[in-house]
Structure formats: C-alpha cells, structure tokens
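Everything on this sheet refers to the single structure shown next.
Note that one protein chain is taken out, while the other chains of the complex remain in position.
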Amino acid sequence: MNATEELLRVTGLTLGPVGGGPPVLREATLALGSGRVLGVVGRSGSGKSSLALSLLGHVRPGLERRSGTVEVAGLDPFDRAAARRLRGRVVAYLGQDPAACLNPALRIGTQVAEAVRLRSSGRSDVAGQVRSLLESVRLPADRAFLRRRPHQVSGGQAQRVALAAALAGGPRLLVLDEPTGSLDTVLAHQMRELLTALMRDGDRAAVLVSHDPDWVAALADEVIRLRDGRVIASGSPRAVLPKAHATAPAGRGDGGVARTADAGSRGELRVCDLSAAHGRGVVLHGVSLTVPAGTCMAVVGPSGSGKTTLARCLVGLHRVVRGTAGWRDGSGGPPGGSGRARAVQLVAQDSRGALNPRESVRTALTRPLTGLRGMSADEAAVEARRILGLVGLAPVMLSRRPGELSGGERQRVNLARALAGAPRVLVCDEITSALDPEIGAGVLESLTALRRSLGLTVLLVTHDLTEVARYADQVVVLDGGRVVESGPAGRVLTWPRHPVTRELVGRSPTGPARDPV
Amino acid sequence: MSWAVFVGRRVVGAGVSLVLLSGVVFAATAVLPGDAVSAVAGIDASSVERARVRAALGLDRPVAERYARWALGAVRGDLGTGFVGRRPVVEVVGARLPNSLLLAGLTLALTVPLAVLLGLSAGLRAGGITDRLVSFAAQGAAGIPEFVSAALLIAVLSVWLELLPRVSLVPLGGTPLQAPAGLVLPVLTLTAVALATATRLIRVSVADVAASPYVETARLNGVRGPRLALRHVLPNAAGPAVQALTLITGVLVGGAVVVESVFDYPGIGRELQQAVAARDVPMVQGIATVLAAVMLLILLLGDICGRLLDPVGGDRR
Amino acid sequence: MTGVLAREGRLRFRAGGSPVRPRRRWLPLLAGAGMLVVVAVGVCGPLLAPYSPTERLGLPFQVPDGTHRLGTDVLGRDVLSRVLCGGQVIVLTGVGATLVAGAAGMVAGVLAGLAPRRVGDLVLRFVDAVAVFPALLLVLVLAAGFPGSDLAVVAAVALATAPFSVRVLRAATRRVVVTGYAEAAYARGDSRWAVLGHDVLPNIAGPALADAALRLVASIHLTATAGFLGLGRGAPAPNWGRMINENIPGASLTVAPFVAPTVLIVLLSVCVGLLADWFADAVCGQRR
Partner (left out) sequence: SADGSTASPKAAAASGTPRSGGTLRAAFVGGGASETLDFFNGPTPMDLVRARAWHASLGNLDPAAEDGVRYGVLEGIDVSEDLSTYTLRLRRGVRFTDGSALTSADVLHSLAILAAGSRLPVYRMASLNFDLARAKADGDLTVILPTVRPIADGRLILCQGNFLVVKDGTKRFSVGMATCGPFTLTEFTAGQGAAFTRNDDYYGAALGQGPRLAGLELRSIADSDARAGALSSGEVDFVHDLSPVTARTLSADERFDLVPSQSPYLVGLSFRMNMNVKPFDDERVREAFKLAADREAMVKTVFHGNATVGNDLPSMGFPDYVEGLGQRAYDPDKARSLLKAAGAEGMEVVLSTGPETSGMVEVATLYVEDLKRIGVRASLKELPAGQLFADFAAYTRLPLAASYQVPVPALSTYQIGMAGGAPSAFGWKRPDVDALVSASRAHSDPAKARRIGGEAQRKQWADGNTVLPVFKPYLNAQAKGVTGIQDDLFEQFPGFSRAALT
C-alpha cells in the first residue's frame, strides 16, 4: 500500500456566511494520502458537510470562501477548469439528503447508468455495471426496480441508489456525507464491508462524514473532529473517537417511567389490520399495533420494509387499502389547542423535502402555532424559541431558510415544527439519522420529557437499535410489510426471535445486549 | 391510472368538448350583427325575396333544428356552404388549414429547439451573462408586436437588402413549400415572438430546477454541459415548458392572422377574419369548429407530453 | 499566494459554477421608470396634448418641425397630440385585461391545482373549452358583436388569455402540492388556505409573475393588434396600435408618426417583462 501519495490537502480553509457572520469552518487544515480513509465527525452543524462540499470546490449559496486553499490530486477544485477535471472523474460525491439529491425525473436505472457512463470511457457494458452496482448496495436489480423513479423507493433505498451512483466507475476520492444515515444496522454493516473492499486496492481515498462513531471507527484510518467549524482533534480513530458504546447504556432505558402514568384512560394509538399499497404493489399487510398514551413504540425493520409507508398511513398521507388507524381518545375531548390540529403528527424522513424552501424557520414554526393552536403572534414567537430549544437549536436559526441549514439542523427543525402542532401522537420517521449520538440523545430526551409531562405518545421509526433500547417501551419489527415480531423493547432486543430481528440486533454496533440463545 | 385509460379519457373528454364547443360556436355566430339573409339576398332585397332566401337557407327553422342538421352534416364531413362565393366550407378549410399548419409547423421546428437551447443556457446560470443577454433579447423580441416586427423584417430583408420577396405568393396550384423564399419572412416574424415567449417561460422553469439539490448534486458529480441540461434539468423543467409550447402552438395556428395579412399568406386565420367581416355564418362556424378541433388536439398532445414528463404527478393523488 | 488570497479574500467566488446572482439594481429601476413613463403618458397624456388629437392641422406626413414636434399623421393631424392621447386605451385595456385574466387564471389555476386530480381535470376541461377558441376569433367576434367597444376588446383579450394562465398555474401548483412540505402541512392539519398562502403561492410566484407579465404583454399586443385590425373604438380615436397601422404606409415620407407609438408599445412591453423577470428572480432568489 503506497500511502505516501497525497491526494488531498486542505490548508487554512475558512468559510463563512456571505456578508459577514461567524465562520462555519475556520482555518481547516488536513491532508489525505491515497489508500486512506478520513473520517469526519462532529456535532450537527459543526461544518462537516461544508468541508465535504469544499473538497469539490463548491460552497453552498449563502456561504463564501474567505481564505484557504484546497488541493485535490494536485488541482484546485475552486478553479473552474480544474473542477471540471475533478468532478465525477477523480472525486465522487454523495450528498447528505439522498432523497433530495436524486433527480425526480430519472428512473433509478437511468440515474445509475448516467453515473456509469459519465465515468467510464469505453463502450463498456453499462447495464451490467448498473446491475452489479445495485447488487453491491443490496438493491434489487430487476427491471421493475430499475424503472422506478426516486419517489417510488424508500429512504434507505434512495440512499443506496445514490451510493451506487457515487461508486460507479471507481473514483479516486470518495466524499460521502452520511452515507448510512437512513440504513438499518444490517445494511450499514454491509455498506461498511463494501467500502472496506473498495479501499482495499489502495489507490483510492475516501472522506467519510458520519455521526456514527462506530461506523467511522471501523472504516477510517484517520479521523478529525469538528466543533463549531474548528478542527478540534485529529488523529487515529482510537484517539479521536470517544469510547462511544462504552458509555451507551445497553438494554432498556428509563422509557418505562412514562408507562407508570395511567395510560389507558388517556387514549391510545391503534392500528388495526392495516394494509397499504403503492400502485399495485402491496407494501403493508395487515399491520396491527396499539400504543398507549404516553408510551413510545419503536418501529424497526430492514430498509424498504414499509416503515415510512406505515407512518404516512397514520397521518392520512397514504391511502389505506384495508384496516384502520388512528388516535382513540379515552377522555373524548379534542386534543390540541384550537382543536384543528391533528392528534397525530408526522416528522417525515426526507427532511429537506419536507421544508418549504422559501419559508424561514421562524415561519415554519409559527405557522402551526398561530394557525392551529390559535396563539397570538407574540405568544408564538416565544413558544417557537422554546420549542427550538427543545431540539437543541439556537434562536439564531429562526431567520434561516432550509437551504442555509445543515442536515441535522433541518431534521430538528422538522421535529420542532411537528411539536409545535401539539400532537397527542408524534410519528417520528428517522429523526436522528443525521444527528450525532450526543444531539440525537438530547432530542430523544426532550421527547421523553414531553411524554412524561404531557403524555405525548411517540412512534419512533428508526434503524438505530441503541435508541430503541434506550427510549422505547415497545418494539415492532416490520419485514416485507408484515409485523414479524413485537414486544417490550428489552425483550425483543435481548432475545430476538425472528431471524430478521436477530440479524438486525446482531449487526447493531452495540450488539445484542445478551447473546441470543 | 394506466396510459390507455388516461389517453382514452382525454380523447373522450376532447370529443365532448368539441361537441359542446360546436354548440357554442353556433350560438356565438348569433352575436355577429346583421343577418345572413342580407349577406345572401343582397343588401337592398325586397322583403319577399328576403323571406324566400330565409326559407332557402333554412333560417326560418328553430335554432336547435338548424344545429342538429349542421352537426349531422359535420359528422359526415360536410360543414355546409359559405354564403359568399358558395364554396363548400370543407373545401376552403382543406385549402387553407394545411398552409397555416405548415407555417405553425415550420415556426415550431425553429422555435422549439432554439427556445430550449436559449432557455436552458439562460436558466442554468441564472444571473450570468448569457442569462442577461438572452433574457434581455427575449424581452425585447417579445415586446415588439408582430405587425411591427413584420414591418421591420420587410424593411430590412425585402426592401433594403432585396433578399426576400415582399409577399408570400404561392405558386398557383402549388403549395407554399414550392416557393420557400416566400415562407421565410412569415416564419421569421412568427418565430421572433414565439421564440421570445417560449424562451422566457422555459428559462423560468429551468432556473427553478437548476437551483434544486439534485441538480447541484449532479453538478458536483461532474455532470455538466448538454448532459446536465438535457438529462437532468430539462425533464424536470419540461412540464411548464410543454404548457408554454402548447400555448404558442395554439396561437400560431389560429392567431397568425396579422402575419398572414401582412405577407398575404393564404392561411386559415385570414379566411376566418374575412368570413367574420362578411358575416359568412357557415364559414365562420366551420372554420371556428375546425380550429377548435385542432386546438383540442394540440392540448391533448400537450397533456400527454406533460404527463409523460411529469415524474410525480401521475402517481400521487 | 497568500497575497492573492488576501486580495481575493473578500471577493465572492463563482464557486464551481454555482451561480452567484449579481445585484442588478439599476435594471429594475430603469425598467420601472420606463414603465411609469409610458403609463403616465398613457394616462395623463391627454392633459398635455398641445392640439386636438382629431383635428386636421396640416398636410399629411409632414416631417417634424417647431409646430408639430412629431410631424403630422396620415390625415394631417398632430402626431404628438395623438401619441399623448392614444395610450389610454392601450394601457387601460391591457392592464384591465391582464388583471381580469390574471385574477381568473390565478384563482382557477391554483384551485384546480389544489383540488383532487379529478376535479382539477374537470376544471381544465372547461378551461380548454375557452382556450381552444383562437384569441383572434374571440376578439373578432366580440368586436363585431359590440362594435366600437373597448370593453369588448378587454373581455375578448381576457377570455383569450386567461385559459393559458389557468393551465400554467395549475401545472405550477401541482408541482408544489406533491412536495413534502405541502404534504406535511396537510398532514399537520393546516387548512387549504394556509397551505395556499404559505406553501403554494410563494413557490409558484415565479411562474405566476412570469405568466402575468406575458399576459400583460400579450394583452397589450392583442389590444394594439385589435387597433391595428381596426377593432375596438374606431376612428378618429387615437390608439397606438391603430396609429401604427395608419402610418406605416407613410413611413417612407416620415417615420415619426409610426415610430413614436411603436416605441411606446415596445417600451411598455419590455419594461413590464423586465420588471416581472426581476420580481420573479427576487422571489426565486429567496429560496437559496
């Protein structure tokens, strides 16, 4: 392995908002040789994505490069001509919001084929390459799937399509921004193996942005940690990364506390024999579950198992073929303030798409407050700040538009917006996929607190089993649109019965709390 | 909704629209002042003669009956006979409509690629120098009424440089294609306006799409130039663009009357204008109905293209 | 190296092809001024006219001189006076028709876009029924039915242009309606009106403005064309479109009577278009 050839060098890079303001990246300096993997970790909003983008010579609109240089394979990506030589050929990039990064008009197959054609010179077997790429990211490569468009696949599938496209042609420098954010543990593990295999031939390098310390630890040769735009630590994974799972409590957390509240009398979320379809393909088959008020139920399952579809059915965004779903209020009184707010609110998986690009965070938050809960403008302003605080965002964010937020910030704004609707039930579809463990934990703690104080009921769609272990009372495991297992979180995670569950738990970074028997 | 169902429904819908429309056309001709009888019997005819003509034209029958007769004839391809010159309407339409379609077709053939090209090059780099140039030129061109641009083109290309004939004289018994020089000025005039309009509409939607995350991603992954424009931007910007082109086509087929009269081009628009002026009711009805049918067809095609190009709309809701 | 950087430090990079919108303040200002001038000429012109716009004051097609600043027209009338008096029709008719068509198109288009697909399609069918009438046929028939009436021209122009607004705006609306944020708003319980006001309108403002500008320009042109074809209020009322028609044949004798109204019409259309583009860009720009 010839590790001496330098592929990437960043010197004193400083990025900041146009027209002044604290920089989002300060004096970043780093270097990377071929055959090496650089992990970039740090809290949400610390500047990881900004750094990743600058490696391609791109600065998000609203930001500007204030100083510093970037050199990739001896070229300056900020130079137009050089960028042209670099992008797509030398450097491949996978953005943080795969759903938003896929072209809605292009079929999956075309999308990947495009990437293949772009990077491979000769008349190679494009179809064959597309197939093998899709298979390598564990996606079906049949014609029907190839002919789907991005809005017809699940979040995790979209992410893998984007990953497949990024891997096409074997670029020398891979810049991957949260490549496994929406993937279940099994897939995340498989992707890790895929990447390891890719790196093995030695003349590639990769920059991995991730909030998942274990994932980074497993893949990266060097790691840098960012905080508030500053590189606060760099070195080997062991030196930089905290002993993540050493501190992560395994097993059931204190979620059970909420259950002590008299749940039955306050209603429950009940789903009866629910079936739903996309076009002709049925993706949910008779799902039934009950979530008592004030408790948290986790929904886990492999990517594409129907979790998002279930979530959408609960809030009426997806037509139900059969069965019912809804909030049964024990007291009979209408939930929420003015009564117009729906009892069940959804935090969507595609956080970028779910935010109106022209609406500031302030407007996004005050809309439900004034419109649904009938607050005055002043009250709403105060409440908006409070809710923003709940999800760990500073009030300065209020005036930003979605395009000016980091991925994790967007996700939290989405959550905050749902909370502003004062729901009885919050359906959270992968709300921590773009958050580092610390902030993710903070957000979930907030939810737990709300469960306790307000009796909020939470349906947590997630792929992060640590989270499940910590915050969920109950778990259902979906596979192929069917509930294959359900039960108390502790039991399911400790003694998974169904093979799918077993696999998920087995691949979890924390591992099964106890060895499955 | 499957394709067959979609298209079938649209076709049936267009058919129903056409029936309704022909009724409206029939009623609308009532707005025309004056009496068909005057047109036929001569302006100073005696009342006896007028009554005779009225009966001969069947104008003494109730409107519903007249419409039924007319519609029955229309179904069999007979749109009646014009009052003036007593030529069968179908013959007139058959002689003139192809000419108008030719003009519209040539203009579109010129406009569509150019507008897409210009709209893309401007919209992809909104605010850039190309954008400013193209937008400004498009504004200018769109701002000049057809009759003015026609006059300008004539002054320069025909009177001053003597490159092109002043009028589009079609060889007798031939088609306009046999005297292609005569087509240049009308097509140029129409193109100026159509191109400007189309370019602006396409530019707007392209600029919208160009600012989206997926185009940004595509750019970052090295997609650029024609591939970016055609594969990534255009399909997403095409919906509104198709609407725009539909709109323009409609204007070109039925509304080219100014150009037709300035260049004396034998198109259907002028025939319609003359028929209205002469209160040749059957002619107005016939031409209007046929034009409506053509427009419906264009809208139908526009809808089909729109759906073909709309990745999401077909599935949700 | 560092020196270069220091100098470049405050520059905004054309970062790898991502467009940086230059501030073009002077252009909208200029366009706005131009539009105001034309509208002012159109509306207040009659007060400033030195002579009666209809009186014959000399021989036809005299070249401009001290008494007749823009010369005389085809009937020996003062061109300046006629230009000053001839804009009212164009400006008022054009703006009136645009307002009517724009409002109708906006309401119908957006509602059709918001409504379930079936309902929207039905609305579209009705709209199509109007759209298929060639604009000029409408103008011709209505002008023939109500001879000499500018209102008929307004109605015809509005009728002729509105259907396309409906189509364009419905298409734009539908694109917004299926986005995640619109769905989120529905799911959260926002009323249709809230979705309309917050999600739909701001996001279709670009196309809507561009469309309205096109509509205005089209109205101005149709009105002028109606004048050109001798529809609407007839002679001797001055009307820029009509003046062009009247005076084109004399262009080889003197160009002023033909150029003056032409310039005003073109100026108005171009300024309106530029302003609308700028507004649309400004609105679009906010999403970045």
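Miscellaneous remarks
First chain written, first letter: the chains are A, B and C, and each begins at residue 1.
Keep in mind that, in the parts below, contacts are C-beta pairs under 8 Å (C-beta built on N, C-alpha and C of every residue); 3 or more make two chains touch, one makes a residue touch a chain.
Predicted model, so just to flag it, every value in this text is computed and none were measured.
Within the full complex, the chain left out of the display contacts the shown chains B, C. The residue touching the chain not shown here, chosen from C:V79, C:L111, C:V200 or C:I248, is C:I248.
For the chain missing from the display, the contacting residue among C:V91, C:A108, C:A129 or C:A143 is C:A143, taking the whole complex into account. Remark: the omitted chain is touched by one listed residue; of B:V215, B:L228 or B:V262 this is B:V262. In the full complex, chain B touches the hidden chain at residues 32-35, 38-45, 82, 84-87, 91-92, 95-96, 154, 158-159, 162, 165-167, 169-173, 179, 261-264, 266, 270-271, 274-280, 283.
Seen across the whole complex, the unshown chain contacts chain C at 54-56, 59-61, 74-76, 140, 143-144, 147-148, 229-231, 234-236, 248-250, 252-253.
Just so we're on the same page, only the chains that are shown with their structure count from here on.
Separation between the centroids of chain A and chain C, computed from CA atoms only, is 46 Å. Centroid to centroid, with C-alpha atoms defining each point, chain A and chain B lie 50 Å apart.
Of all residues in chain A, those that touch two or more other chains are 56, 58, 87, 352.
Under the contact definition stated at the top, the residues of chain B that touch 2 or more other chains are 216, 219-220, 224, 312. By the touch rule above, chain A contacts chain B in their complex via residues 53, 56, 58, 84, 86-89, 91-93, 95, 97, 100-106, 110, 114-115, 118-119, 149, 151-152, 162, 165-166, 279, 352.
Residue ranges on chain C touching chain A, taken from their complex, read 1, 5-6, 9, 12-18, 20, 179-191, 194, 198-199, 202-203, 283, 286-288.
The part of chain B that touches chain A in the complex is made up of residues 212-224, 227, 231-232, 235-236, 238, 309, 311-312, 315.
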